[in-house]
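As you look at this complex, bear in mind that one protein chain is not there, while each of the others sits in place.
== subunit A ==
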Amino acid sequence: MSTPARRRLMRDFKRLQQDPPAGVSAAPTENNIMIWNAVIFGPHDTPFEDGTFKLTLEFTEEYPNKPPTVKFVSKMFHPNVYADGGICLDILQNRWSPTYDVAAILTSIQSLLDEPNPNSPANSLAAQLYQENRREYEKRVAAIVEQSWLNFQDEDDGEEMKKDT
């Protein structure tokens, strides 16, 4: 069971717990260490502020030599995020380095939220609005942020109900 990838993931998780980075949290699923759930809080002073965005990270046995596949579970409105939640980020594709760990990935995604690259758009509408009509873009992002709360509230309610029962 203790393949290099798994050992590395264990070490990443330990590191995350010991030294948690700001605005980011992640944990592996209970039964599979190769699949993680993560939450990114919208960075301050950005349209994404106060948003709580859920993600999943799927690692392979080739980790850390190959990047994990990272996807947004919550609905997202961002020039570099596809409709299915896939992220167009260079360090998750060809600029990947094994020195990156989970914290680095999540912080870089967090920083991507406010600094999109409209030159390689995954969501053309978002890219267009970002470049031409910033106010509308911010409105749409605010709507997404509120939706992220609602989703979380629903989930939380569900969890609370479970706890109560």
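Throughout what follows, contacts are C-beta pairs under 8 Å (C-beta built on N, C-alpha and C of every residue); 3 or more make two chains touch, one makes a residue touch a chain; residues count from 1.
The criterion applied here is as follows: contacts and distances are computed from a predicted model.
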| item | value |
| --- | --- |
| Listed names "Glycosyltransferase family 34 protein", "S-adenosyl-L-methionine-dependent methyltransferase", "E3 ubiquitin protein ligase" or "Proteasome subunit beta", with the criterion being the UniProt name of the chain not displayed | "E3 ubiquitin protein ligase" |
| On subunit A, residues whose C-beta touches the chain left out of the figure | 4, 7-8, 11-12, 15, 25-27, 37, 39, 41, 50, 52, 62, 64-65, 97-99, 101, 135, 149, 152-153, 156, 159 |
